[in-house]
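Notes follow once the structure below has been shown.
Of the protein chains in this complex, all but one are displayed in their positions.
Now for subunit A:
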Amino acid sequence: MRIVKALAVALSLSFASPVLAAEAPPPPDARFGFAGLFGTFDRGALQRGFQVYKEVCSACHSMRLLSYRNLLDIGLTDEQVRAIAAEYQITDGPNEDGEMFERPGRLSDRFRRPFPNEQAARVANNGAYPVDLSVITKARAGGANYIHALLTGYVDPPAGVEVMPGMNYNAWFAGNQIAMPNVLNPGQLEFADGTEATVEQMSRDVTTFLAWAAEPEMERRRQMGVKVLIFLAILGGLVYATKRKVWADVKH
């Protein structure tokens, strides 16, 4: 039976016209500071973005590839990160008595998941599964621009469009009907640095945080890239000069 199903899938994939959800338009360029070839992550935005994730997104979305120790890279101090980790109760064990037990989180712990498994997440979210956000900007066409557009894309549906029960209208989601409700409202949280928590601000900050989470090596990568390209430019000049010299006595 499974083979028949697989065959049917492969056949329809290869040869029939795929049944596609209505495609959303490409998201506008949000001009993030980290987007350019030499861009870096703004540390303030990263810390505010983490706050948005912690206070809003993490109610439903896991980031299972991140550990609390990773937060040391966004400019938080050792004490701050330890305090953040300790806010969470992590299931550990088994202990000597064979029992699982709870303890405060440590730097080495992965971000605690809001739900123990996918089924629990679906039950709590009307059947929808809030995706893991660890690499979300790498996992969506349009990357950070798309995430920002999506978070700020909750608008009233155009006339004549009927939104299915339990769904929400979003201008940038493929098919426009998304299970996730709008979660960003002006002033819903207070940033530690006093920045005004507008929807635009919160969305930009959390998107910056998610982009960093997906590519924590990005800044180091670009720095190394500049050095490597400078090295290769000099080496290229030397090699080309050598080649000219070697070939100088030969007509070719």
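As a convention for this text, a residue touches a chain if its C-beta (ideal position, glycine included) is under 8 Å from a C-beta of that chain, and two chains touch if they have at least 3 such contacts; residues count from 1.
Criterion: contacts and distances are computed from a predicted model.
**Q** Pick, from "Peptide/nickel transport system permease protein", "Cytochrome b", "Transketolase subunit B" or "Glycine betaine/L-proline ABC transporter ATP-binding protein", the protein name that UniProt gives for the chain of this complex that is not shown.
**A** Spelling it out: the chain absent from the display is recorded in UniProt as "Cytochrome b".
**Q** Touch as defined at the start, partner being the missing chain; which of A:Ala86, A:Leu107, A:Val135 or A:Val199 qualifies?
**A** A:Val135
**Q** In the full complex, which of A:Leu65, A:Ile90, A:Leu107 or A:Ala179 touches the chain missing from this view?
**A** A:Leu65
**Q** Residues of subunit A in contact with the chain that isn't shown?
**A** Per the touch rule, subunit A residues meeting the hidden chain are 2-3, 6-7, 9-11, 13-18, 20-21, 37, 65, 70, 131, 134-135, 138-141, 143, 174, 214, 216-217, 221-222, 224-226, 228-229, 232-233, 235-236, 239-240, 242-243, 246-247, 249-252.
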